[in-house]
Structure formats: structure tokens, C-alpha cells
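One structure coming up, written as C-alpha cells, with questions to follow.
A single protein chain has been omitted; all remaining protein chains appear in their positions.
Note that the chains take the letters A, B and C in the order they are written out, and that residue 1 is the start of every chain.
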Amino acid sequence: MRIGFIGLGLMGSAMAGRLCAAGHEMVCYNRTREKTTALAAAGARVAETPAEAAAGAEIAITMLGTDEALRAVALGGDGIAAAMPPGAVHAAMGTHGIEACRALAAAHDAAGGAFVAAPVLGRPDAAAAGEIAILVGGPEDAAARLRPLFDIMGRVSFSAGPAPETAAAIKIAFNFVLGCAIEAMGEGFALIRRHGVDPAMFYEVLTDRLFDAPAHRIYGDIISREDYDRVGLTARLGLKDANLALAAAEAVNMPLPSGNAWRDRLLGAIAHGHGARDWSVVALEQARASGIE
Amino acid sequence: MRIGFIGLGLMGSAMAGRLCAAGHEMVCYNRTREKTTALAAAGARVAETPAEAAAGAEIAITMLGTDEALRAVALGGDGIAAAMPPGAVHAAMGTHGIEACRALAAAHDAAGGAFVAAPVLGRPDAAAAGEIAILVGGPEDAAARLRPLFDIMGRVSFSAGPAPETAAAIKIAFNFVLGCAIEAMGEGFALIRRHGVDPAMFYEVLTDRLFDAPAHRIYGDIISREDYDRVGLTARLGLKDANLALAAAEAVNMPLPSGNAWRDRLLGAIAHGHGARDWSVVALEQARASGIE
Amino acid sequence: MRIGFIGLGLMGSAMAGRLCAAGHEMVCYNRTREKTTALAAAGARVAETPAEAAAGAEIAITMLGTDEALRAVALGGDGIAAAMPPGAVHAAMGTHGIEACRALAAAHDAAGGAFVAAPVLGRPDAAAAGEIAILVGGPEDAAARLRPLFDIMGRVSFSAGPAPETAAAIKIAFNFVLGCAIEAMGEGFALIRRHGVDPAMFYEVLTDRLFDAPAHRIYGDIISREDYDRVGLTARLGLKDANLALAAAEAVNMPLPSGNAWRDRLLGAIAHGHGARDWSVVALEQARASGIE
Partner (left out) sequence: MRIGFIGLGLMGSAMAGRLCAAGHEMVCYNRTREKTTALAAAGARVAETPAEAAAGAEIAITMLGTDEALRAVALGGDGIAAAMPPGAVHAAMGTHGIEACRALAAAHDAAGGAFVAAPVLGRPDAAAAGEIAILVGGPEDAAARLRPLFDIMGRVSFSAGPAPETAAAIKIAFNFVLGCAIEAMGEGFALIRRHGVDPAMFYEVLTDRLFDAPAHRIYGDIISREDYDRVGLTARLGLKDANLALAAAEAVNMPLPSGNAWRDRLLGAIAHGHGARDWSVVALEQARASGIE
């Protein structure tokens, strides 16, 4: 299948690499061209613009960090929605907001194509191993055509129905539950530290049974060791996720009180210079808020 | 060993039953006498007062729901601290606050005995099966004397060091992390519902890997089915836990922003008549706050 | 002076009417044309587009409700920044965000004009009477040229210095302090009501001395009588203000915890159907949150 792949960060490179290795014909694009080198070596053609990557492709996949980047790549006269052949499908696999998904779907509809939101769960190493989970929202036939590619890129797909923004809502809510769990852990660890308890001991109790799963093992370990330079997601990107959640909630007139608490600690952490550290650095900000420095 | 056991609610009965079955000599007390029937049938003697249950015991165990109950049972002229023989040990296995633990330790010290805080993790069925985890804070020799009993009652013990209140802090922080995780899940489920996502599908995504542990499986399932009458802990008792956490934090001048969010939803749930339902009913209150009724 | 005036809502009409009455030559524009009737009768010319209103004007004044409307009117090929003669000044007198002010200043600079942010304090009746206060941020000479017009429109001007966004920040912070004061009053009134106190009596105590000023008199009276259909600002517009405050704070990595509380009650009020009532309806939502319906 002829695939245009746009956005070759850590996640995108790993995902595109798997498609390339499976024999698909790939034209790729990345804003900073040097990130295309590995994929070019694996046989992909490198385009000069997003539109060039998408022109002639049956499937265009974007893996972009922000809604702004997605809109810039897809909309307008030089966007991929206009460049793609009729009947082609655009799968946006980054984490995007409700409004952006709606705007993209409308643009592709107007251009005679189809839009599928397919955000993923998993880190770059999982992407390289084909172990990510994929949340799929979009028209059924378009989703069906993507299925073989999802099988190459991921371990499992979850169907979120025909509206792309429902897949976005699920991803946003997932990150929200995760971010708030980290925030709560951060508060809990700060509390026991100030009461003289060894963080390693609290970690052991926490993950003994009820929280014996990766979310609490991974982040509990970072927090317990104060190892915030082991970065999975930066605090700045965490703030992007928090804002997506609050915007998705505002769209349905919903307060998210735990989200406020989480977002405020992210803001404080960034204000104190920790924006590039792991988003679990909210635990450090919590400690600081109570005079532990 | 001669054991006085005070407080025969669901948890206490299960724990005392195991000690009785293991052949220990038991004198038990409960405020409402009918709850002593099963234990009496199993060979325990029933006392008329807490002091009578504790008099002559090498070990007194309390399993009480509130700090007020603990203080009423242990302190003052007719309390068990005064009634117990010199050298005896009182293990308080309920969830109690920092201040209460300090007051109890002082009283037992003054009376020539010892106080150990030994709150537990686990539900009544786990207690009946000897599967609970026990957090042990108190003087080393006192803790050592309790060890054989803990081995009968629980699956594992964690040593929290010589100060009873550190065990209390760990239990309080554990419940805090759990309560806040439930609150965040409740917010996440409300968010996806308002965006037209099937809660069962979100549950599946959530527990697929990162949250594949009992905390999120148990409470995610209740929330997804809105099955709040499947009560593990009531919202009212959840509020007690939230207040213990905020008090423990105030003792060290620490704000707990996620705790505020959690506590406020508990208060709202209680205000709307759900105080006796499962504490995950915060999810219902969250839904209500955004107009889902 | 030749003035282009764009945006004739309640505030804009009152302000433009005063300028017209003072003998200034006015070309006005409003999206819905019927709102221009009164001004036309007073001698203003009615333009077909914003650009037509601004072309040839020494001063363009906009009084628009949102940043989106301001950007649509001012930026791009058919915007007033491009249409105004070199050296002309655009005064944006609506409440706008930091980013929007920066974008406008850059656009006018590039076009050889000047941009002044001049948000106002006061309601339509104050605007009609020339009693509003005007916060002026922008280049000194541009501000000086606006001074005679400000003297006609307002009671007092405050100079916020050469950067337009500082005037915006002051207006946003002012509305923030006001909105949060209303929210706190709403919580206080709900509290005393649930304790059986007559709201009118609490109003009397509150405004007896310490809060004897319009903010607490006006909104305390509405809340005490539950007279939320006496609308000064709608809850929906209040939410816009709350969002402006949180965005201005995010721009400097600042959490605004009172702002979260306020915004959440606005969202709840809107979710429960009160979006068009006065923004003090947060007091009703607060009452509802605790079971008073």
C-alpha cells in the first residue's frame, strides 16, 4: 500500500519503521529533515512538503505533537486534505483535541477523503516492538482499510465508533486518569516523607497488590527515587495533556476538579524550572509546596 | 496467648475468628453485644466492658472505626491502658489519625505498657482468609511479640519503625492515593460518557495494561456499571479517610490539592443522599456536576 | 476627528453615541446592521465592512466581545490593520487576551499604524453617562492622541504603560478579583442559608462596613434575593473572563487556585442551564452542590 507518513519524532519513526519493514511503499516527511535519514535508508522516499508526501497516497498517517501542527499540515490550500486523492484516508495518530478532530473530519469530508483519529497508548520502545494499543475513531470503511497497518504497528486496536473525536476523548481521558494518578501519588509520597517514612517502603506497600500495575510501578519508582530526569513525557507535554482534558471537559460544560489540582502542580513545576523533566515532577512541586526543598 | 479483642465489626470478627481458631485464649468485647455471638460460639469469653476484656491480657487488639471510639476505649480511668497488666501490648488495627496514635502511645507508656499501631490493607473477605497486609509501627520488642498473631491474621507485615504514627501515616496516605485514584477515574468516566463513549469500552482500555491492577479493576468496574450499591467502603467512611489525610497533612503544613477535589465530591455525594453507597459514588456526583442525572 | 467605530453592542453603542454627540465624524460598522440605526440617525455613516469603516480614519475603535471577533476584524488582507492609513491608531476597548493584544500590536506595527489596548470598567449605563474607567496600554504618542476621546467616553483613564497587553492584564485581573469575590460570596451565602440564617441579615452584616462598596452591594443583593435574571454579565461571558485569566496566568506559568474554583462553578451553572443568567448564579450552583435545590 502507498503510505504518506508525516511526523518522525521518536514515536513516528518507530511506527513508520515497522510499516517500511513490512514492505509498504512509504513517502515520508518531517519538518527537520535529518530525522528522515533512518527511514530513507530503510527504503522510504523523502518528500519536501507534507502535501508531497500525501499526494498519491492511499493512506496518510500523521504523528504530530500538537493540534497546531496537525492543522498546519492538513488544512488550507497546501494541506494534505487538499493534496490527497479522492477516497484516501488520513489517520492522525497523535493525541489531539476534540475540536481539532472535528475540523479535520470536516476538511477531509469536503475534499472527498476520510479522516480517522487513531491515538496510541505506549512509549517509543513499545512502538518499535509493535506493542502499542491503538484507539480507532472514524468511518467504518476507512477504519477497516487501516486495520492491516494497525496490526503491524500495534498489539491491539479498540474501536471507538464512527466519530473521530470519540477516540480523541478516550485518549484524553486516559492521559487524564494517568496524570491525576501521578499527581495523587506525588501528594501521598510527600505526605509520608514529611512524616518520616522511607519512600521506598511506601512504594513497596503501594504496589504490593492494589496498585500492582505499570502506572504505579513506573511512576511510583521515579517519585520514590526522585529520578525526574528519567523522562517519559515532559512536564510541558503533560501540561498540553491537562489542557486538552480541560478543553474536552469545557466542551461539555464539565468541571474536572482533580484536573485543576494536577494542572496547577504542572504549572508550578514549570515555573520552577522543571518543564523538561518527567511529568511526575509534580511530586517535587508538591513537596516544595509544603516546605521540603 | 491471652488476647483481649475489642471491636467486632466485619473486619474485627474475621480477624478475631482466625486468632480463636488458632487456639488463642480470647476475651472479646463489642459495644452491641449481639456481634459477639459467633465468637462466643467459637470459644471466646465475652466481657461486659473494654477494660474487662483487656484486664489480664498479654495482648489487646482493637479494631475500631474512629479515633473517638479508640480514645473512649483506651484512655481515662476506665480505659484499657489503665486496665492492662504492666508490660502488655495494645495493637490498634483500625485506621487512626496521627494525633490519636501519639495520645495512645503516651497513655500506654505512662501505664507501663506499649502501644503499636497496626492498620491493615484488605477487605473482610481477605481478613477471613488471612490475606490482609499489616502495617506495623511501634517499639521493636512490642512489635515482635505481636508477630505470631500478625502471621495468623495476615499475608504480609510491613515494618514502619518504632513510632506508631508512621504506620498510621502510611495507611492514611495509601487510602488517600486510592481515594484520589477513584475520584480521577470518576472524572474520566464522566468525561467520556458526555462525549458519547461506552463506559465498558473505556474500562477495557484503562485496564488493558497500565492500570491492570485491582484498584482500577474493582472501582473501574463499579463506576462503569454505576453499581454503587456494591459497597466496599461507604462514602461516609471515605470522608473520614479524606479528613484523616487532610489532618495528617495539616500537621506538617502541607496542602493536598487532589485531596480537596476528592473530599468535595464525597461531601456532594453525601449531600445528595449517597452517604451509605460505595465511596466510588463520587463518580456519580461528578457526572451530576456536569448535568448528567 | 475622523473615527471608525466597530462593534455596536450595548457598550459600543453608548460609547460611540457620546463621540458622535461631541461632534466627531463617525463611520460605524456592526455585523448585524440593525444595531447601527440609532447611530446613523445621530449622523454617523454606516460602512459595509470593518475595513471600510477604518479606511481613512485617524482613529479606529473596536468594542468586540471576543478575541476571535477582534482578530477577524483586524487581521488578514481585509482587516482594519491593512485598511487604516499610515500613522492611524486602533484602540481595542473590549476585554481581550494577552496573546491577542500582542498579535494586534505586531500587525499594526507592520502596517505602519499603532495599537492601543483600552479596556473599560463599567456597565452600559455608566458608558452612556461617560462614567466608565479606561485602562490604557500602548505607545505614548498613540495614547496621547486618544486622550480627548477617552475624556468624552470616560470618567477617568489609567495609564498602563507602552505595552498594550499590560492594560489587558489589568482588566483581566480586575475581572478575576471580582469574579472570585462573587464566588466566595456565593459560598458564604450558601453556608449561612444551610445554617438557618436569613440571607438578608447576612447581606446587612457583610456590607455594614468592611465590604461597603458596589462589588459586594450589587452582587450580594442579587445573591441574597436569588435574583439571577437581573443580568449584568452572563455566566457564559463570565466563563470567557475566567478563561482569559487562566490563559494570562498560564502565559507566566502561574496556577490560579481561586480561579479554578470560580470557573468550575460557572461551568456547573452553565451545565445546569443557567448560562444566560447573571454570572453571580455561581451562588445557585454552590447551593445546589450541597443539596439545596
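FYI, contacts are C-beta pairs under 8 Å (C-beta built on N, C-alpha and C of every residue); 3 or more make two chains touch, one makes a residue touch a chain.
Everything numeric in this text was worked out from a predicted model, so none of it was measured.
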item: Given C:Leu121, C:Met153 or C:Ala242, the one touching the chain that is not displayed; value: C:Leu121
item: Contact with the hidden chain (one of C:Ser13, C:Thr62, C:Ser224 or C:Ser290); value: C:Ser290
item: Of C:Ile152, C:Ile192, C:Val231 or C:Ala276, the residue in touch with the unshown chain; value: C:Ile192
item: Hidden-chain contact residue, picked from the options C:Tyr29, C:Phe150 or C:Phe202; value: C:Phe202
item: For chain A, residues in touch with the removed chain; value: 257, 267-268, 271-273, 289-291
item: Residues in chain C touching the chain absent from view; value: 98, 121, 133, 135, 156, 158, 160-161, 163, 165-166, 169-170, 172-174, 176-178, 180-181, 183-185, 187-192, 194-197, 201-202, 204-206, 208-216, 245, 248-249, 251-262, 264-265, 289-291
item: Interface with the undisplayed chain - residues on chain B; value: 243, 249-250, 252-255, 257, 260, 263-265, 267-268, 270-271
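Criterion: only the chains that are shown with their structure count from here on.
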item: Topology of the chain contact graph, where touching chains are joined (line, ring, star, complete, other); value: complete
item: Chain separated most widely from chain C, comparing mean CA positions; value: B
item: Centre-of-Cα separation between chain C and chain B, whole angstrom; value: 52
item: Approximate Å spacing (C-alpha centroids) for the pair chain A, chain B; value: 38
item: Geometric centre distance via CA averages, chain C-chain A, whole Å; value: 37
item: Sites on chain C at which at least two other chains make contact; value: 257, 267-268, 271
